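Here the complex is missing one protein chain, while the rest keep their positions.
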Amino acid sequence: MADLATAPTRRFGFALPKLPPAIALALVWVIAMIVIAVFADGIAPHGFTALDLKHRLAAPGEPTHLLGTDELGRDVLSRLVASIRISLLIAFGATLISALIGTTLGFLAAHFRGLVEQVVLMLADFQASMPFLIMALSVLAFFGNSLPLLIGLMGLYGWERYARIARGLAISAGSQGYAGAVRQLGASPSRIYGRHILPNIASTLIVSMTLVFPEVILMESGLSFLGLGVQPPMTSLGNMVGYGRDYLTRAPWIMLSPSATIVLTTLAVSILGDWLRDRLDPTLR
Amino acid sequence: MSEPLVRVDDVARAYHARRGLFGRPVEVAAVDGVSFALGRGETLGIVGESGSGKSTTGRLVLGLEPTDRGGVVFDGAPMPKGGTAEWRRLRARMQMIFQDPLGALDRRLPIAEQIREPLDIHGVGDRLSRLDRVGDLLDRVGLGVDHGRRYPHELSGGQRQRAVLARALATTPDFLVCDEPISALDVSIQAQVVNLLVDLQAEFGLAMLFVSHDLRVVRQISRRVVVMYLGRIVEEGSADDLFATPVHPYTRALVSAAPTPGRRLVDRIVLGGDPPNPADRPTGCAFHPRCPVAEARCRVETPRLVDVGAGRRAACLLVAADATPNREAA
Partner (left out) sequence: MARWFALRALRGALTVALVVTFAFVVLRMSADPALVILGPEAPPEVIAAFRKSWGLDEPIFVQYLDYVAAIFRGELGRSMRDGRPAIELVAERIPATLALTLPALALKIGIGIPAGVWASLHRGTLVDRAVMSLAVAGFTVPSFVLGLVLVLVFSVKLGWLPSGGQDTWTHAILPIVTMGVGGAAVLARFTRSAMLEVLGQPYMRTASAKGLPWARAIRDHALPNAAIPTVTIVGFMVGTLIAGAVVVESVFSWPGVGRLLVVAVSNRDLAVVQCILLLVAATMVASNFVVDLLYGLLDPRLATGARGAGH
């Protein structure tokens, strides 16, 4: 990971000379995670389900198993890489879905006002006031645990924030601003929202996505830790921690490396999100 | 006299406002029974204080807001419902100029692209002819090609309003509503934009509804003028007559308050009392609490807009009694 980390630093350090070191580090970490997720198959030294019964519960540092092995002799590094891929896939997919749902509902509320708006606002209130984990738990266990369902379910996380932002900004753009002017030029709603409002509020939405993204990672890893998220043989960061709990005494490394990955990734994305918010959109709290 | 281009017939529009978050909803009449007609190439000015309903009238005429009562006829056909495809198509023939040009422009698109937008929307010409047309329009409103490449925040207030004007004229409309088009601009630029509007109006043969609180500008640009107070027309007439010999006490007060060269300020009628509040409309003649000549009956009887001769109309019990003594005020 070290060599992966230094290469982009120099490039970005040159392109953005004023990047604070914490931001640069966070950016490097996030890019590294994305690279690992995309090229997981090439990076992992072993198959993530491959058993090596001669090296069970091997401690980290062995040349063939850098991060050690688990009870079945599966390579922790390879499992970690596979887990990063799944966890990021879920987090990215869910964040996109949630942004899409929220923005669409926000636009619908702004466009139709009246009853539609009231229903959207009520659902948003409801979503914000109920603990998501409890709701997600029920849905997941009763619908089974396919990966698309998990992504879709996590895609319901945080939609109300986009909806409120999109509704508020669209209404203010419509009543007095540019959107009202374009409407009166004869533009269709799809043109007004797609070509004018969306590009104008995109930076605010992107900042919100960077703030929701780490929460999705935490939520998914929590569910998987409880055994109700990603199901074996697939693996995610939360699964690895949950599995490693049983070997806490004998092989703490099984849970330590995925734990560190969760913490560092959420930390890095949060730092980037805060930084982006300050730079792009000071109005967002 | 031929059929007017725009005929507004007794339109009314009320809003529902709440006092506080949980107060009872109150119906606030923004516009209450306004009628007028506008011929091709003609300019009608609407003057009034804020809260008089003059801007709402402009939006109702364009069909941007639905009317609660009455209707608008444009070129012989009733105005389609706002937002429908038919209504959208009609936008090519009627346009609006806003008070705040920066707010009316998209911050993220270059000026030229925004001027081209109505052509794209209404499918006028092909790509090349549209680019040509944008160049012509920029030139016509006094902007250069390089202005077209800039973004709204890179232009001055006057240049932005010129850009908005170019965009509004792109589809060669017949009718233009200007809602306080110069009040957000620096005084030094106001005259330039007004002159440009006058020139373009003559050149394009535009019918224009010019909404403003600035009597001087309205007088300069309009042939006929309508004075509004709390959602109703209180006086109407040709610009010269109305400003020379205002009939309604409110108009008299407005005219006397406006500085006119050659007239002494001693005659000024100072309007007392509260500024008009649409949510709290006085009974009878809405102007009576501030009217210097109000009588007891003004508090009870609502004056109708009646003909007072020489193509003028006024809504005042006293004036109506003078001009048409036989007519009973409603």
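Going by the order they are written in, the chains are A and B; count residues from 1 in each one.
Criterion: contacts are C-beta pairs under 8 Å (C-beta built on N, C-alpha and C of every residue); 3 or more make two chains touch, one makes a residue touch a chain.
None of the values given here were measured: they were computed from a predicted structure.
Trainee: Looking at the whole complex, which of A:Ile31, A:Leu66, A:Val139 or A:Leu280 touches the chain that is not displayed?
Mentor: Of all options in A:Ile31, A:Leu66, A:Val139 or A:Leu280, contact with the hidden chain holds for A:Val139.
Trainee: Which chain A residues would touch the chain omitted from the figure, given the whole complex?
Mentor: Here the touching residues of chain A are 122, 125-126, 128-131, 133-135, 137-144, 160-161, 164, 214, 218, 221-222, 225-228, 238, 241-242, 244-245, 248-249, 252, 255, 259, 262-263, 266-267, 270.
Just so it is clear, only the chains that are shown with their structure count from here on.
Trainee: Can you name the residues of chain A that touch chain B in the complex?
Mentor: By the definition above, chain A touches chain B via 176-178, 180-189, 191, 196, 199-200.
Trainee: Could you list, by residue number, the parts of chain B that touch chain A in their complex?
Mentor: 62, 64, 83, 88-92, 95-96, 98, 100, 103-109, 117-118, 121-122, 164, 167
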